[in-house]
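Quick one: the structure is below, questions incoming.
Note that this complex is displayed minus one protein chain, with the remaining chains in position.
As written, the chains take the letters A, B and C, and residue 1 is the first residue of each chain.
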Amino acid sequence: MQLESMYQEIILDHYRNPHNKGLREPHHGEAHHINPTCGDEITLRVRLEPAGGSLDGSATVADVSYDSMGCSISQASASVLTDLLIGRTVDDGMRVLAEFTELMHSKGQGEPDEDVLEDAVAFAGVSKYPARIKCALLAWMAWKDATAQSLETEKEGAS
Amino acid sequence: MQLESMYQEIILDHYRNPHNKGLREPHHGEAHHINPTCGDEITLRVRLEPAGGSLDGSATVADVSYDSMGCSISQASASVLTDLLIGRTVDDGMRVLAEFTELMHSKGQGEPDEDVLEDAVAFAGVSKYPARIKCALLAWMAWKDATAQSLETEKEGAS
Amino acid sequence: MTTSEPGRLDVEAVRADFPILARTVRDGRPLVYLDSGATSQKPRQVLDAERAFYEHHNAAVHRGAHQLAEEATDAYERARATIAAFIGAGSDEVVFTKNATEAINLVAYAMSNAATSGDEYHRFRVGPGDEVVVTEMEHHANLVPWQQLCQRTGATLRWFAVTPDGRLDLSDIDSLINERTKVVALAHQSNVLGTVNPVTAIAERAHAHGALVVADAAQSVPHMPVDVAALGVDFLAFSGHKMLGPNGIGVLWGRRELLAGMPPFITGGSMIGTVHIDHSTWADPPQRFEAGVPMAPQAVGLAAACDYLSALGMDNVLAHEQAVTAYALKQVGSLPGVRIIGPTDTADRGSAVAFTVEGIHPHDVGQVLDDLGVEVRVGHHCAWPLHRCYETVATTRASFYVYTTFAEIDALAEGIQAAQRFFGTAAAR
Partner (left out) sequence: MTTSEPGRLDVEAVRADFPILARTVRDGRPLVYLDSGATSQKPRQVLDAERAFYEHHNAAVHRGAHQLAEEATDAYERARATIAAFIGAGSDEVVFTKNATEAINLVAYAMSNAATSGDEYHRFRVGPGDEVVVTEMEHHANLVPWQQLCQRTGATLRWFAVTPDGRLDLSDIDSLINERTKVVALAHQSNVLGTVNPVTAIAERAHAHGALVVADAAQSVPHMPVDVAALGVDFLAFSGHKMLGPNGIGVLWGRRELLAGMPPFITGGSMIGTVHIDHSTWADPPQRFEAGVPMAPQAVGLAAACDYLSALGMDNVLAHEQAVTAYALKQVGSLPGVRIIGPTDTADRGSAVAFTVEGIHPHDVGQVLDDLGVEVRVGHHCAWPLHRCYETVATTRASFYVYTTFAEIDALAEGIQAAQRFFGTAAAR
């Protein structure tokens, strides 16, 4: 059984007891993503807190909340995401996203940086299963969209 | 060389000296047929002479004339057709057509009835070359159409 | 584990013809391929026939006068005759497409093209006020093309609902099929539920109102004897790759007189009558619908697949699948926490068995099965609206064919239990 390499205990824990699940107010951006092959969905909200006067990459991710339906991998990944990103700056968060995306495309060969990815290193085994990569990335793609939206809204508001 | 089995002397003679070529008046029906793979064309006219009061299968094929562009097989076949059909009844002509069509689809295995087909037996070799069957049949299909048209016109005129 | 095989096929002999079935997956586990509903495996005979075409007779079909072109054309047209005979049709009624999807799109596009083609094609015209009827259980391939036809023409889409036990709800057939109905498109056999629909009865109703009937036979022609004359529909679509044949070839069967009166879809070489720089005329069917150099090697492969199935006997194929399905419905359906989506007995039912496992997402069920070498499909199986009817986003689907054994069903049932143990959702039996 290679199952354990994919379904690490950390993943199963997050799956059974997801963190920050349930949509919260207030929020700046919201994104709804669907995995077209299996129909899994997530709605994810982001609230940012400006560092200086305006919302930009230096803003802090003040809150991430979500509602979702899906497999253990997609559910656990959303939960881990909130733990990792809440409290970081947007720029930092984007770096974590890049690192996580790279890990997911590493075909099981990645050497994840535990300092950056923390619990998310548990997903290394998922990268060996191409059909599941989308599951692991679903929440992250939604976070990227919702964050971009938050920054956009601010810009529009400002102009 | 198997060429001689296809290009019988009779065929080459008719090709070089086609009979009844050139469109003639009067005519009852005219059909224009094209071979869509090579672009060869024929325009063929039929004049019938009623046996009794009305034009039907017992009418005589009084004249067949045509104008055409095409390969040796299609040209010779048109020429042979006119020799064979002019002077016969429509019903008789249709029987010759059926016999000739059958010969063309015999894949070189047909035993043509020389009494019925006369010079047209020379086309037996063509039936071994599927891509050329359409060439041999082009004039015959046009004759069938033009004759059907002649009978139709008469019917319409009568009703 | 069951060792006797009550079906009428010598399954071990059949399996020996399929090279891929000898391979292992994951950590050296024997392959248990239960995804034939997505695509079937191919016997050596089919691969050999296709290769022989390439190695001995390859040329562009219907375009040459030389010997190779003659041989290629002859092989292609003989393949058409074999495939036509397989469904009780005439050769000139069989149009080759790349798959069932293209075959259905062909009809849907011909109908919108009729609006801008000559009056001789009026039979196929649809527009505002006209209705197109589908069902909630359609594969996307027999749903989206009709949505798009409606979008192009202004016609209205309507649909049959499905009942909780996986049948078409025919209670409103009288209002659904009416004088405004131009076309009724429905699956002969559902790729998720396994349900075999009462196509003939529905076609009768549709014909009474002058509507055309299109049957999606992608899941029926591979699995049961199908005779187009008896079925009573106007068009029938299926794919080669689901019936032991190669990829890249599908079939649209249509009634002779309808094909003759239908404008073309894809245009280009070999489907023309004459071409002028600013206008063209069309060849007769089936050529009218086969633009471009055709997939002759694949047609030859599909004919070899038909020969293979005919040698087994389609009655025997059906009997074998019925036996396997009955066994699967029993072995899988009786597991605690497992819910079969679709009919639970084999009456009017084919061999797709979709199910949910309480507390475990289908992706996770599929992952555990895959780890054991059991290859099933998870997701909405291109039937998203159907899954909404059952208030689930996804299911796990096992689907069977001539090479499926009872032992493989046992492996499936054991795998589901392994998933339940792994995720801790059920006490081991």
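In this section, contacts are C-beta pairs under 8 Å (C-beta built on N, C-alpha and C of every residue); 3 or more make two chains touch, one makes a residue touch a chain.
What you see is a predicted model; the values in this text were computed from it and never measured.
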Taking the complete complex into account, tell me which visible chains touch the one left out. A, B, C
Would you mind spotting which of C:R26, C:H122, C:R256 or C:K330 touches the chain that isn't drawn? C:R26
For the chain left out of this view, which of C:Q45, C:N178, C:N247 or C:T425 touches it? C:N247
In the whole complex, of C:L9, C:A79, C:I104 or C:A211, the residue touching the missing chain would be C:I104
Just to verify: which one of B:G39, B:G57 or B:G108 makes contact with the chain not shown? B:G39
With the missing chain put back, which residues of chain B would touch it? List them for me. 1-3, 6-7, 12, 37-41, 69-73, 129, 132, 135
Listed in rising order, the chain A residues that touch the chain left out are 34, 36-37, 129-132
Give me the chain C residues in contact with the hidden chain, please. 19-20, 23, 25-26, 31, 33, 35, 38-39, 41-42, 47, 51, 54-56, 58-60, 63-69, 98-102, 104-105, 109, 113, 116-117, 134, 136, 139-145, 147-148, 151-152, 157, 159, 239, 241, 246-249, 266-270, 272, 274-280, 291-298, 363, 366-367, 369-370, 375-379, 382, 384-385, 388
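Heads up, the rule we're going with is that only the chains that are shown with their structure count from here on.
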Looking at CA centres, what chain is most distant from chain C? B
Whole-Å distance, chain A centre to chain C centre, using C-alpha means? 38
Which whole number of Å gives the spacing of the CA centres of chain B and chain C? 46
Averaged over CA atoms, how far is the centre of chain A from the centre of chain B? Could you give it in whole Å? 78
Where does chain B touch two or more other chains at once, residue-wise? none
Of all residues in chain C, the ones touching two or more other chains: none
